[in-house]
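Here we show just some of the chains, and they stay where they sit in the whole.
So that you can tell them apart, the chains are marked A and B in the order they are listed, and the count of residues begins at 1 in each.
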Amino acid sequence: MADLTAFQSWITTCATAIADRADDLTELDRAIGDADHGSNMKRGMSACAQLAEQEDFSSIDAYLKKVGMTLVSTVGGASGPLYGTFFLRLAGPLAASEQVGAHEFGQALRAGVEGIVARGKAELGDKTMYDALSPALDAFEEAAGAGSDLADALQAAARAAAEGRDATEPMVARKGRASYLGERSVGHQDPGATSATLLVEAAAQTLT
Amino acid sequence: MKKLLNDPADVVVEALAGMAAAHPDHLRVDLDHKLVLRADAPVSGKVALVSGGGSGHEPLHGGFVGRGMLDAACAGEVFTSPVPDQILAATTAVDGGAGVLHIVKNYTGDVMNFEMAAELAGESGIQVEAVVTDDDVAVQDSLYTAGRRGVGVTVLLEKIVGAAAEEGQDLAACAELARRVNAGGRSMGIALTSCTVPAAGKPTFELAEDEMEIGIGIHGEPGRSTEKLAPAQEVAARLVEPVLADLSVERGESVIAFVNGMGGTPLLELYLMYGEVKRLLDEAGVTVARSLVGNYITSLEMAGCSVTLLRADEEMVRLWDAPVDTPGLRWGG
């Protein structure tokens, strides 16, 4: 079961991971995009990491909503509205929860990922963050359905995200800026799938 | 990376501050929201035009704020679309009661952020229409891509629709005109060198000393193909032909012809390129009603240029000629 403190440490852990990997993310985006994904995500996540210091949050969902709004208003680009929507929707199913277990988190994760699809219209195989998040969601649900607790289900989700991320390399991009490259996008890992995997991995480390 | 800046993280805000200092009578700058606003905004009863996008394309969009063009521009980080808060703040600041037209270049990020802002503005009772420009023929417009990119036509659209708004056309008419301008315009660009995003610190792409990138985007997104550098004459043909073909311009038709510099190409070469473009249009029997040559929608210090042709009806030419008073485009009484 994860409480507000755990969720806050999810975000700070993720912010650290993103900051550490910002240059790599930008480098991936340089190859098939416009060389800003790392700085976009770093700017947004570091703003989120400071939220807990700036404000006392009364609930998990209020905190996650604030994270979503912060991402929307600091990241920009394609990833800002997408990750922002993810957290805004994630908050919904957790309203009023003080402790979140595998079942509830699964519902929240599904809402978050569906929010990304609603905003970005990505399909599997389009070479986007969805190609990491969708298998992560599936793996999480499967594990949780089989009785895993939150921590174990997130471990499974993180492994699936990483596989999904790696699988973006041979794909032809069909959404976002990389789609302009057509066939030339093949051979490069998607930056958004990479940052999404960091997000799920950070969850696996903190939401226990 | 060789740039005139302090901390790369501050480049946009510091440039906006400099812009405010340079144009105290014409512009107001909101540094919190990174907005450039007409000094006299909101203009009561006038449809307001709001555009914006990533920075690094100057003078687009901030340099086109002023009488006869934009009411506000939202400056994102370099090559990163602005966020909904900024766009909402701009929309609220310039609404003069006649509604606000959002002019959005077709990039996933821009479209999503403007959409979110429009939803929020709608909730607060401001009438918003959005028009998305997508004129870049380098990119195939298909179900399986994010569609064509918005590039050069955006400049022409902001001028023409800005004039329509200034003379009192209503929101529906402005939006309809804007869609007509976008539908009638196509562009194609080429790069000789890469740009360098300040925060990234190194060139976005590599080109050998004898190579050029055909179909480049204004964010240094790779284009259709990397090819051997060719004489201006051939480069012009590689740009003009696909544009004419995609627009299916016929002999005897009339266009506004726009040769745009990507930032790092001297005016000397841009005029030379315009000469080549004009020759090709003459050969194709296409009349140039008006022309524009210079650095208007740039990609930081990238060397290269783009050609935009807009099939121009009389109304568009009349509005093109109407007075405009912005840092980047200025003419008329």
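Quick note on the criterion: a residue touches a chain if its C-beta (ideal position, glycine included) is under 8 Å from a C-beta of that chain, and two chains touch if they have at least 3 such contacts.
All values derive from a computational prediction rather than experimental measurement.
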What copy number does each protein chain type have in the complete complex contained in this file? A x2, B x2
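The working rule: only the chains that are shown with their structure count from here on.
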Averaging C-alpha coordinates per chain, one finds the centres of chain A and chain B separated by a number of Å equal to 32
Show me the residue ranges of chain A that touch chain B in the complex, using the header's touch definition. 26, 30, 33-36, 38-40, 43, 72-82, 119-120, 174-177, 179-182, 184
Given the complex, residues on chain B that touch chain A span 9, 54, 76-85, 107-109, 112-113, 115-116, 138-140, 144-146, 149, 197, 199-200, 202, 204-205, 217, 219-222
